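Note that this complex is displayed minus one protein chain, with the remaining chains in position.
Each chain gets a letter, A, B and C, in the order it is written, and its residues are counted from 1.
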Amino acid sequence: MSKDSSIQHMMSYKQLALVLISLLILTGVTVGVSYVHMGIFNVPIALGIACFKVSLVLLFFMHLKYESIAIKVSFLSTVGFLAIMISFTFWDVAYR
Amino acid sequence: MNKPIDFIGIRLGMWLFLYSEIILFGGMFVLYAAYFHAYPTDFVEGGRQLNRVIGAINTIILLLSSFTVAASITAIRLGSKKLSLSLIGFSFICGIVFLINKYFEWGAKFHHDIYPNSETLINGPPGQNIFFGLYYVITGLHGLHVIIGMTLLAISFVLVASNKIHAERFAMLENSGLYWHLVDLIWIFVFPLFYLVL
Amino acid sequence: MDPVLGVDRAFWYIFGVSLILLIGITAVMIYFVVRYRRSKNPVPSDIRGDWKLELIWSIIPTFIALSMFWIGWSSYTGLRNVPDDAIEVEVLGQMFSWIFIYDNDKETENELVVPVNTPVKLNIESLDVIHSFFIPAFRVKVDAVKGLPTYLTFTPKEEGEFDIFCAEYCGTDHSYMTAKLRVVPNEEYEEWLEEEE
Partner (left out) sequence: MSDVKSFFDTPAPAHLTGIKAWLLTHDHKRLAIMYLWAVMFWFTVAIILGLLIRIELMSIGPTIMGAKLYNSAFTLHGVIMIFLFIIPAIPAIFGNFILPIQLGADDVFFPRLNLLSWYLYMLGGLLAIVSLFTGGGFPDTGWTFYVPFSVTTNHSVPLTLTAAFILGMSSMLTGLNFITTVHRMRVKEMGWMQIPLFTWSLYATGWVQLLATPVISITLLLVIFERAFGIGLFDPDKGGDPVLYQHLFWMYSHPVVYVMILPGMGIISEVIPTFSRKAIFGYKAIVWSSMGIAVAGSLVWAHHMYTSGISDTAVFIFSLLTYLVAIPTAIKVFSWVATLYKASIEMTPPLLYALIFIYLFTVGGLTGLVIGAAGTNIHVHDTQFIVAHFHFTMFGGAGFAFFAGLHFWWPKMFGVMYNIKKAYIAATLITVGFMFHYVPMFVLGMMGMPRRYFDYLPQFAQGNALAGIGGIIMVIGLLLMLYNLVMSLREKVVAPENPWGGVTLEWSVPSPPPVHNFVTAPSVKDYPYDFSEVLKKAAQS
């Protein structure tokens, strides 16, 4: 098997720390926002922030950014399948 | 045959396994979405009864431990075994603290007669029962994953200490790390969905 | 159009097309196997594909499939549309019998009586596990689920006795959870409805 360069990639302490700080800030934001009542918009905002946090963890803590295309594509397919599971169920429950 | 170890393949295998874990929790999120649609007000009411502060503290604990696990990989690759060991150890302790928090949180709820099949839930509004049912199942399964993750970290700790994991060969630590991050990922969604609904 | 007729038409259409396809595929396959057997044709031709042919046999089935979908869907809407003048009967499924409750609170077990040429709407729910209310003669079936009331509708065109089955497995005596549907003349129905048990 060919030696892939991605295995050599390494996150520096500084990069990791930056990611951690952003994550903590985002946690603060999401808790703060939850005290503000915006009616229907609360859910998408909370989930949007969660998605952003998750992306940070995935890309940097879990190295997804530096992984091979196979892992990236398959990860997106998994998320796609999850989205189908949730959204297609709504064809039923939302129109019942 | 003496072939070089294929680290990429091992990582690919681990990622595939993580996908299955994501879908496992995905099944729960399908239920959450459908029931949230059916009982929005009860879910908001239920969310108010959970302690945001404990939830936020647990989030921070998991984020911190995720960072230390990621840093421990960097440390082992730079050759500082001691630092790596203490970082893994710290992550493990974070896991314990998380579980203790969870224990008190569940305990408080039990104390208020809120647990599966309790009088309060059965006689209360159905949406409330569903909300707490999902809460117990999801956080319970998540707690189980925390324990599995801690086991993996503990094994990695021993392997690092005995020099089985070193700068050239750290797939086991990397995979334990990936698993630990997954536990974190799920919590990042659980936190707003249960503690911060609306 | 009569919903039963609509469903039957869909059946005939799909069965007809399927039969043609099945006979075609099988005949061609058997012909090839006999015609190109090794003793007759020792040297095969190296054919690896033909994108034009492949395109054709992807597109034509797509249209056939869509036409089947459409005829199936339109017959389904026929089954689901309730005529305005339908009489309503409540139906409750339980282990292991069907209970029918009429407007005037008359209750029967395992016997549904309806007047001929009048649309009927049955409101169906279950008292315990899932059952399924099935009248083969009218091509209707719907699950009885506790907490999820549903309905089905049919219009009997002739008098007679028809079978009602439970089609969703519900326990030991599942196969004995049958009932009778009696379609009677209008006057007889009115008389029966007022009758005391």
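Operating definition for what follows: contacts are C-beta pairs under 8 Å (C-beta built on N, C-alpha and C of every residue); 3 or more make two chains touch, one makes a residue touch a chain.
What you see is a predicted model, and the numbers here were worked out from it, not measured in a lab.
Visitor: Considering the full assembly, with which of the depicted chains is the omitted chain in contact?
Guide: A, B, C
Visitor: Per the definition of touch given earlier, which of C:Val116, C:Val145 or C:Leu193 contacts the omitted chain?
Guide: With C:Val116, C:Val145 or C:Leu193 as choices, the missing chain is touched by C:Val145.
Visitor: Among the options B:Ala34, B:Leu83 or B:Ala154, which residue touches the chain absent from this view?
Guide: Touching the chain that is not displayed is residue B:Ala34.
Visitor: Since one chain isn't shown, list which residues of subunit B touch it in the complete complex.
Guide: 1, 6, 8-9, 12-13, 16-17, 19-21, 23-28, 30-31, 34-35, 38-39, 116-117, 121-122, 125-127, 129-130, 133-134, 136-137, 141
Visitor: Give me the subunit A residues in contact with the hidden chain, please.
Guide: Interface with the chain not displayed, on the subunit A side: 1, 70, 77-78, 81, 84-85, 88-89, 91-96.
Visitor: Considering the entire assembly, which residues of subunit C contact the chain that has been omitted?
Guide: Where subunit C meets the chain not shown: residues 6-7, 10-11, 14-15, 18, 21-22, 25-26, 28-29, 32-33, 36-38, 41-50, 53-54, 57-58, 61-62, 65-66, 68-69, 71-80, 128-130, 132, 134, 136-137, 139-143, 145-148, 150, 163, 165-176, 178.
By our rule, only the chains that are shown with their structure count from here on.
Visitor: Rounded to the nearest whole Å, what is the centre-to-centre distance of subunit B and subunit C, using the mean of the C-alpha atoms as each centre?
Guide: 47
Visitor: Find the geometric centre of each of subunit A and subunit B from their Cα atoms only, then give the gap between the two centres in Å, rounded to an integer.
Guide: 15
Visitor: Taking each chain's centre as the mean of its CA atoms, how far is subunit A from subunit C in angstrom?
Guide: 45
Visitor: Which positions of subunit A touch subunit B when the two form their complex?
Guide: Checking each residue of subunit A against subunit B gives 1, 4, 6-7, 10-13, 16-17, 19-20, 23-24, 27, 30-31, 34, 37, 42-43, 46-47, 49-50, 53-54, 57-58, 60-62, 67-68, 70-71, 74-75, 78-79, 81-82, 85-86, 89-90, 93-94.
Visitor: Spell out the residues on subunit B that touch subunit A in their complex, using ranges where they run on.
Guide: Within the complex, subunit B contacts subunit A at residues 4, 6-9, 11-12, 15-16, 19, 22-23, 26-27, 29-30, 33-34, 37-38, 52, 56, 59-60, 63-64, 66-67, 69-71, 73-74, 77, 177-178, 181, 184-185, 188-189, 191-193, 196-198.
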